[in-house]
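Here it is, the structure in full.
Right after this comes subunit A.
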Amino acid sequence: MDVSFVLIILLFGAAATFFVGDKWASKAALFFSTAAFAAAIYVTYLFNQGMGVDLTMNWIKAPRILINFQGDGLSLSMLLLTTALTPIIILASFKNSIPKARSFYALIMFMAFAMAGTFLSADGFVYYIFWELSLIPIYFIALIWGSGDAESRRKSVIKFFIYTFAGSIFMLIAFIYLYQRTGSFLNIHLYRAFLTPQEQFWIFLAFFLAYAIKIPIIPFHTWQANVYQKSPTAGTMLLSGIMLKMAIYSIIRWQLPIAPNPAAEYMYVLIGLCIAGVIYGSILALKQDDLKKLLAYSSLAHVGLIAAGAYTLTLDGLRGAFLQMIAHGFVVVGLFYAAEIIQRRYNTTEISQMGGIRIQTPKFTSMFMILVLASVALPSTFNFVGEFELLYSMAQTNIWFAVIGGTTIILGAFYMLRMFQQVMLGEQNAKLFADITFGEGFVFVIIIAVLLFFGLYPKPIVDFITPDLQKILLQINRFN
Partner candidate 1 sequence: METNLALLLLLAPFAGFLLNIFFGKKLGKTVSGTLGTLTVAVSFAVTLFFFLQVNSTKVPVMVDLFEWLTMANFKVNFGFQLDQLSLLWLMFVTGIGTLIHVYSISYMHDDENMHKFFAYLNLFVFFMIILVMGSNLLIMFIGWEGVGLCSYLLIGFWYKNQDYNDAAKKAFIMNRIGDLGFLIGIFIIGYLFHSVDYNTISTAIATGAEVDMGWLSIAALCLFIGACGKSAQIPLYTWLPDAMAGPTPVSALIHAATMVTAGIFMITRMNFLFNLAPDVQNIIAIVGAITSLVAAAIGLVQNDIKKVLAYSTVSQLGLMFLALGLGAYEIAVFHVITHAFFKACLFLGSGSVIHALHGEQDMRNMGGLKKVMKITFITFLISTLAISGLPPFSGFFSKDEILMTAFHHNKALWIIASLASIMTAFYMFRLLYLTFYKSFRGTEEQKHHLHESPSLITFPLIILAALALVGGLISLPGSSWLNHYLAPVLAKPAVHHELDGTAYMLMGLAVVGALIGIGIAYTKYIKQALVPAQESEITGFAKVLYNKFYVDEIYTAIIVKPLYALAAFFRDVTEALFSSVIFGLGKAVNMLSNEGKTIQNGSIGFYLFAFVLGLCSIIVYIFLAK
Partner candidate 2 sequence: MLLTLFYILSAITLATAFLTIFSKNPIHSAIYLVLCFFSIAGHYLMFNAQFLAIVHVIVYSGAIMILMLFTIMLMNLNKEDEKNKSMLTRISAVISFCLVAFVLLAAFIKAQPVITEYKVSGQDYQSIKVLGQVLLNEYMVPFEFASVLLLVSMIGAVLLSKKEHINN
Partner candidate 3 sequence: MENILQQIGIENYIYLSTLLFCIGIFGVLYRRNAIVMFMSVEIMLNAVNLLLVAFSTYHQDASGQVFVFFSMAVAAAEVAVGLAILVAVYRNLNNIDIDNLKNLKG
């Protein structure tokens, strides 16, 4: 059994979901995504037992392209994140009555497939195909099932599509150039390519454009808030929970090891840009009237910090980036789910129309509160672990990075608590708010359990990813 098994389940699940019809689609999707999660766990177990879980197959002879799915600590942890979040996201959409449900759930499954493929592919070309493939389902999800005025939605979704696609093209060019140089798309071969600093600079830049748009790093973020606001919450969750992580994962997996020189040379610029995003996103989040937009900007801030950590080129930074990716994946899905629950009941995401919810719904309030706290990285939540390592790595680079980047814990608390106050607290809202049902609470409980457990005991994940991060670090430092 190898990692491709998970992919096959996801792909098959997508097809099956489509064919069982609208009525059973959500259940089928849930079943197959859970099965994929179970398979991912089993594969991880095998990997931990020391068995190989890689799959290598020839695909095209000239140019030499292999289908090579590689399971190591990094890709498997991201695979687990993807397959764990997919059922949660599907479960989160259960209560909504979705028109054309079978297409909707099939697209979610297909997206999970594409993203998992991106994480697993070791061949640059196949990786690129999966990378672009993941764009297609989210495009349709946002376009067809999104909210708000159709014309403006179409505009922002197309902007998102073209924007990210344009960035990725540069990555493809970089890959083709690398192929010219090395005769292979395989990452281990690309790592070994001895490129001149000049070449590295251009390749780094090409990768950077692709990833900076996807992450996004300012000033490439303009697609984000609108798409988050307008796509259905499941789409937003997919985007913010997993898809952004694809880019950061790719930074660590592809960009840094292949072209480490510019990363070291322009480290201050890169980290500065990322931190600027942190501050910018945080301040923007202070004055948002739309709950989902606010969360989008908070996501911008958090992800900026993760990218900054990755660009410090230290073990702490890379590890922190990984931990925080997982933590942020869960917490952001949880937060958007909370927004979704409010939207279900109040039919709006305008913050000004909320308030006075806490008095009606103690359970929901508690869950939401815990998620807010996790998002502001309260110690003993998983986010703190990640954020601590990230900030520590930045402090090692330059203490001011940590100080300025660290303002996120102040500003984060500021906008999150402000949001919480305006959304939840105050005198009872005139509109009724039914407390969450068991199914809704279940999603929260899973997320919170993950956040708290790994917040107190992150060692399993740390031990799982550290050896492979060290290998990556070895590649990054190969020119010194």
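Candidates were picked such that all candidates are chains of the complex that A comes from, given by their letters.
Assume a residue touches a chain if its C-beta (ideal position, glycine included) is under 8 Å from a C-beta of that chain, and two chains touch if they have at least 3 such contacts; residues count from 1.
As the structure is a prediction and not an experimental result, all values here were calculated from the model.
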Which option touches subunit A in the complex, given 1, 2 or 3? Just the number is fine. 1
Within the complex, which stretch of subunit A touches candidate 1? 159, 162-163, 218-219, 221-222, 225, 280, 283-288, 314-316, 319, 356, 358-359, 366, 373, 378-380, 385, 388-389, 391-392, 395-396, 399, 402-403, 406-407, 409-410, 413-414, 417-418, 421, 425-428, 456-459, 462, 466
